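The structure appears right after this line, and notes come after that.
Just one protein chain is left out here, and the rest sit where they should.
Chains: A, B, C, D and E, in written order; residue numbering restarts at 1 for each.
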């Protein structure tokens, strides 16, 4: 059954669909009856939900947050649409089509992933190739890599965003590298592939985008370092030891790719490759952020709202052709 | 007559050549005789020069700094080579082959300039095209554009450096633009061509690299703004008025291309084009700086000396193939 | 007909007057009827307006924002006064007495402007005098100069504020200059007159105070530079070329008058005159801001609310005489 | 006997004069004989001094630093003038004319002090008047006030500098106050008189300019607070208690007069008077610093050397009249 | 009569108790009748209060804020509990049990104070001992010292907090000092006792926690300096003069104990003792702040909300034993 999206519900309509239930609260009316207030959400928005004649048992059973099948009816209350919930039953996340609830890239992720692998096929250095192949061969991880967002906020904050961002940075690198012949191509390509790989562990995105405990305590930079060590240890067990200089050079790019201490890089770029990765990553993230901000607001004004992290409004008026 | 370079002079050799004379001082010996101490320089280094039996008239006639034809002989004094000057005669700068005295790009500037014009030929927007053509048609300015360094220190600090840097940023832009379709290509190309054009007025580089008074008081960003207005006024006089939005969009990129207030940009980037120009400019400057630092020091150590503006040493060891 | 101010309207009163209409929204009631919610404003405040039985055509015709003649009646709704709009007709801005809608200096601007001209009459340097006179002779610009606010927020943010601020800084300069004999008086006076002249182009203030596109993209500092060049070009056309050093010295003060990079100055003060203009400008702006904050809040407390840009509350209790 | 200044000594001249002896070191020659190396200084410069056939006793008796009467002869050694010391005898500081050894204002300090008192005579508020008079009546302190420099480096760093700086800020205040009628004149005048009074205790300037232990540990701001309390306590003992609000308002200006935390102000300005004192103090200090830098270097160049605290070179070229 | 706490009031209950009245406003209903809206508060929370049929005289008599005896009844209005006030009578603060209205340490303050005195008994240096004893002998001050909070927000922000914080820092010092034998114990103990003593004057906490005018204008650091001088002057009057070095060393620790200029310290730590006091103070404040944040929020989540001053959320999940 196709999902009826929040932003399509009209007043007085019967509701029989799965929604994400957030922040349920058990309250009592002035007469002392219990009721549950909650938000019902999908990727198009959220509405207030009210379940009258609720019990503490129903409340305790509710996910906080989580998915539930809602039977009820929409109505207008104080000029706002809300949903009166007659019946609520928990739905396991595995039964839910995530696409209805989480924003997702509009690009074809199979195609993007194939192109990422094509670009990585250019790597000639046998050690970096071995590390990259070890990651590509990790099916479970690659599945996450193709699904994860690149961030919770700011840029590429949608399912597939990590892949889209990685794909784009690799393309930019391939285009730019010929102009900087002193830069070691293989290091740049391997590092761009892995620079945000830690986000597969840093973020959860089953219901909404948030940080894992590990992600919040360590961050995706430290996480990536540990993951690369894991793969290198695996290679060593198979008799293919990665030499120290190659490990150091790759790890340094990961550690320094945010470019500044205050952005969480414990090391500043100290190799041509580290500088290039830092710039390509930042450029792609910023242009995605700028595009989202401009596309995400009404085109009535020449200016977007104030963008806090950019310390400016953005100008969207184009020049005459 | 080919110039004998400073770093090729041996002890006990006759000297009969043009050098850059810097910081001449008139001193008296303990016996009360006057002599002149000075530095004799070219692009390979500098030596102490001593002219005994000097007069105040000779001293007053000396350029401070400037070129002079030196007759004399080299000798060792306290383990250092110096030049005893027997005769000194002023030489007009126009008679001097600047290449012997100022570092110069190793690239073919005619080829670079042709390629710059080719890239600018891609601009379709008639107004931006008109502005760019107005600059290209200014022969005197283009001569400076092909000769000027891009900076006194830090990056592309050699004759032809401005052209080389502009050329490279345009190439990078052409390579990257396909990946950011929302960005207006013509604005980016025109802005990259002009982003440092003010350096033709900001810097002097006839004898050594330094700032003009105007350059030091206004900076090349404000300078570029005034130069663009000059060309636009010229176009208006010819009946081709540039509309306000095009002027504003171009000027905004110039004003914001340093990306941060503390780097002298009075405005922060507020358009996709401004972000892209800021990143491409910075990336090209930094990679040139990193390359110069690595190439400019002895390869005996894996690390360069401390790079103050980068807050790190640079690692030059390459990975095994 | 005298305007009845928002803060004088009583409940149950007939309304027949011009107001500034802001943020009109077309909504439907729970019965499906369309109505328009809007704000009705003048310089004394704003009230909710509701027009029942509205049509899409009426809504589309409304300015967003703009002036309209309102026929209707005031009423209390949920303890708040609102206006029920029976008829709404657009009014051209030219028909409106701006004084009713925008805050305005309490000073006599004719007198202020005359005194500004008197002070500028002290300038003896023929070149600076020529530039200043060129500005004074530009009637259209001087009209704006006498009307513009000095800022949207923070200080002198009312009609005539630019003139009042310029007038005060010139007076302070004349009083202080005798104590700093090394400072070139003419440069200081000319620079203070022109330091914020770009605000005439940076700001719009016909309905409310806001930035023009040019203003937001370039800022008033770059704008002033272009305006001074315009006048100098005009003088050159008339055979009176301003020499480079005078132009540079004046332009440098304009560029550096905010005193710090992070306040949008692309150059730091490098002449005694630039330091003096920076201090006088800042002092006058700050004391106006402090005065407004203290006068603008209830005197019940010894302290004003927290002033974000000053990072402190302000103490308003005076000492005993 | 008039002092022969360091910068007037010629080679081969007999020396019989008092100098400041700095950094004496006892060394042995290659033959094992002891000698003393030292600097001999006055306010015009310093020379190397050498005392051959020295003993440990002579060395131990030397001040480090301090004044001594030197008998000897000047000679050239390796192209530098030095003084061979035949006899050295300690001189008590009280016997020395400090003017020969420390830079001093060129202004008439009696006149300056009289004018300071005249300006302070404008104070009408009886409590502030009482405090100010208590300071003026403290002869010992006023003697220091008339002699102390305003700083060790940067600005007004010469004997009488504190008085000159205070005098100038009071004059500027009197000139500016009419333009800011909301500001309480008496508070500004009293605060300007006392804002740097702590420097009389913070600095020593008997031989050279340096910090006292108390000065370095507490700073002149905290020092001033304690001195004002001392005077207020004295007034209270005489039956003239200063009320809390007056004390707080005055102390607040002292505490905040550096304007920023990083300049050692533990409080930011929070009254109109505190802002005004901060600006006037800073303006006068900066203009004195700029003047000193410009006057202190050779006028051959249009630019001074780099001024670290101002983050710029200074431009000294004046406009044509 | 025991106070009925705000968070225990049920709908429809008679109210007859003392509350803190905050922000009373006199309003008129749509019928023109006057009523008073106010908040009724104690340390457990606040409710809206409404007094119908009010008069201007009643309103004028109300404290703003202050304590009042309220007769009335609770009711639900728009789902929120509020209190209808039938009668209101002012209550003098001295009649009120502050414990019902202000948060208070859960520790036994008599015991804490005794232990503080015990630790201070370790001081052997006669001068520091004299100063400390002078403070301990000031009964009025010690009463405040035992009652004051250590801050309005952030850490130890409850009655007795100053004592609790001081007590804990002294204990930590006694435990750590043996590991740093170069540190002068007596200085550290005396300075820790007095480092926040100025908060007794900086803060008021009779009704709610706020700053005194003196506190806000001077800050507790400057305040402490003046209080120590007061005690030292008292000792000098009794013939026990404290020597300058001891005063300076103690005062320096007070002035620098915030460790950084931007935290209001006009001097940076320059003695081992100053560093130790800075670290112990900061450590104890931060751990108290962290504990409060973790304890103060629901343990449902592994993370607290964002802590602005710490720039992070806090992780509360403990490791398995």
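What we mean here is this: a contact is a pair of C-beta atoms (placed from the backbone, for glycine too) under 8 Å apart; a residue touches a chain by one contact, two chains touch by 3 or more.
Owing to the predicted nature of the structure, the values given are computational and were not obtained by experimental measurement.
Novice: Kindly name the visible chains that come into contact with the excluded chain.
Specialist: A, B, D, E
Novice: For a quick check of understanding: of E:37, E:136 or E:290, which residue touches the chain that isn't displayed?
Specialist: Looking across E:37, E:136 or E:290, the contact with the absent chain belongs to E:290.
Novice: Looking at the full complex, which residue from D:213, D:244 or D:305 touches the chain that isn't shown here?
Specialist: D:213
Novice: Using the touch definition up top, pick the residue from E:58, E:98, E:141 or E:268 that touches the left-out chain.
Specialist: Hidden-chain contact among the options goes to E:268.
Novice: Touching the missing chain, which residues of subunit A?
Specialist: 213-214, 216-219, 221-222, 225-226, 229, 233, 244-245, 248-249, 251-252, 255, 261-267, 270
Novice: If you put the missing chain back, which residues of subunit E would it touch?
Specialist: So the residues of subunit E touching the unseen chain are 124-125, 127-128, 168, 171-172, 175-176, 178-180, 182-184, 186-187, 243, 245-246, 249, 252, 268-272, 275-276, 279, 282-283, 286-287, 290-291, 294, 310-315, 317-321.
Novice: For subunit B, which residues reach the chain that was dropped from this view?
Specialist: Residues 11, 76, 79, 302-303, 313, 315, 317 of subunit B touch the chain that is not shown.
Just so it is clear, only the chains that are shown with their structure count from here on.
Novice: Quick one: which chains contact subunit A and subunit B both?
Specialist: Correct list: C.
Novice: Going only through chains that touch each other, how many steps at minimum separate subunit B from subunit E?
Specialist: Minimal hop count between subunit B and subunit E: 2.
Novice: Out of B-C, C-E or A-B, which pair touches the same way A-C does, with over half the contact pairs the same?
Specialist: Duplicate interface of A-C: C-E.
Novice: Distance from the CA centroid of subunit C to that of subunit D, rounded to the nearest Å?
Specialist: About 44 Å, centre to centre.
Novice: Mind pulling the subunit D residues that touch 2 or more other chains?
Specialist: Only 245, 249, 252, 270, 313, 315, 317 qualify.
Novice: What are all the touching pairs of chains?
Specialist: Between chains, contact exists in these pairs: A-B, A-C, A-E, B-C, B-D, C-D, C-E, D-E.
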